[in-house]
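Notes follow the structure.
Only one protein chain is missing; all other protein chains are in place.
So, subunit A:
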Amino acid sequence: MTLAQDPSQDPRVLALAYSRLYAVLARALLRGVDARMLAQLRELDWVGPGDGLEQLATQLHATFELGVFPYAGVFLDPDAQAGACADRVRGFYARAGFSPRPVNAELAPDHLGVELAFMAFVSRAHADGRLGPSSPLLAEFLDACVLAYLPSLVIAARELGEGAWPTMLNELLELVAAQRATLPGPRAAPSLCPAQALLDDARTGLREIAAYLLTPARSGVFLTRADIAALARSRGLARGFGSRLTMLDNLLRGAVEYGELDKLRAGLDELLARRDHRLVELDQRLELGPAIEPWRAAIARTRELVRALHRAPSRDRADPWTSKPSTTTPPAP
């Protein structure tokens, strides 16, 4: 029998164990992996024998600095800004007396690493008895600031490919789900952006559509550079270089100009459907219910939008495809 199954196990000991696991992940995310930490990660089977310090460092960079951005704000904020949920998380930090010294560039307070440090800190407080078992603090924090976006982050990272970091994110989600199940209080659902009639707005051009798609709190998904590149490659379209917004804007414009919008729409829909399916899988396995529903709803709306793109050119607009004057002809309806 393992510890979590043992009903006689002291909840304070359990809290200590969670605290340590969160601390390991927090350190790994915030500081990268050093030799001592590598031994710990190996002991936990979170990295394989082939994962050396060098690979982990390069993958860390590729996953979290080039791929997905592990900030609550990136997923939950209407402008998808890192640090945008700072006030929200700081409120929790202040309640627990946690005052993180901003350590490095990643340390907007809503960075997942800082949140994990906080979770380690609070779990430790539970373990020490400084926080009683009935304290709602951790449960509320997990709902509002972690489970609110972690599933979407886990799925986006997984699509970057196999690797230690996506694996560890997945493990983290499992841990958080398991711990949340032991904590009191009803589950709270995240509030994402309300539905938006984007295509009804005369000012909407391709760039606005690209921005919408790149805002997880609206579209329900995080699109990485790799996602955009894969969409372009599979449809034989160019996406250029630059920010993700520039790349997606290029891709949409290219699709319109070269009459490939239908194919691109199909690709986007495929991606959205896949992400939705992954959410369902997660929910079935981890019973995330309220944390998942708003994301699925957002994805459903985005699929609608993508479908509607097909109809949009027939509308009576000077140039619905770009906010700038265009010399190209939109495809026939």
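Keep in mind that, in the parts below, contacts are C-beta pairs under 8 Å (C-beta built on N, C-alpha and C of every residue); 3 or more make two chains touch, one makes a residue touch a chain; residues count from 1.
In this section, contacts and distances are computed from a predicted model.
Enquirer: The complex lacks one chain in this depiction; which UniProt name from "Thiol reductant ABC exporter subunit CydC", "Putative dimethyl sulfoxide reductase chain YnfE", "dihydrouracil dehydrogenase (NAD(+))" or "ABC transporter ATP-binding protein" does that chain carry?
Expert: So the chain that does not appear here would be "Putative dimethyl sulfoxide reductase chain YnfE", according to UniProt.
Enquirer: Using the document's definition of touch, tell me which of A:Val68, A:Val114, A:Leu198 or A:Leu309 contacts the absent chain.
Expert: Reading the full complex, the residue touching the unseen chain is A:Val114.
Enquirer: Can you say which of A:Val33, A:Ile228 or A:Leu272 touches the chain missing from this structure?
Expert: Considering the complete complex, A:Val33 is the one touching the chain left out.
Enquirer: Which of A:Pro100, A:Gly205, A:Gly220 or A:Gly254 sits in contact with the chain that's absent?
Expert: Spelled out, the listed residue whose C-beta touches the missing chain is A:Pro100.
Enquirer: For subunit A, which residues reach the chain that was dropped from this view?
Expert: Per the touch rule, subunit A residues meeting the hidden chain are 1-6, 13-14, 16-21, 23-24, 26-27, 30-36, 40, 43-44, 52-54, 57, 82-83, 86, 99-108, 114, 116-117, 120-121, 124, 171, 174-175, 177-178, 285-286.
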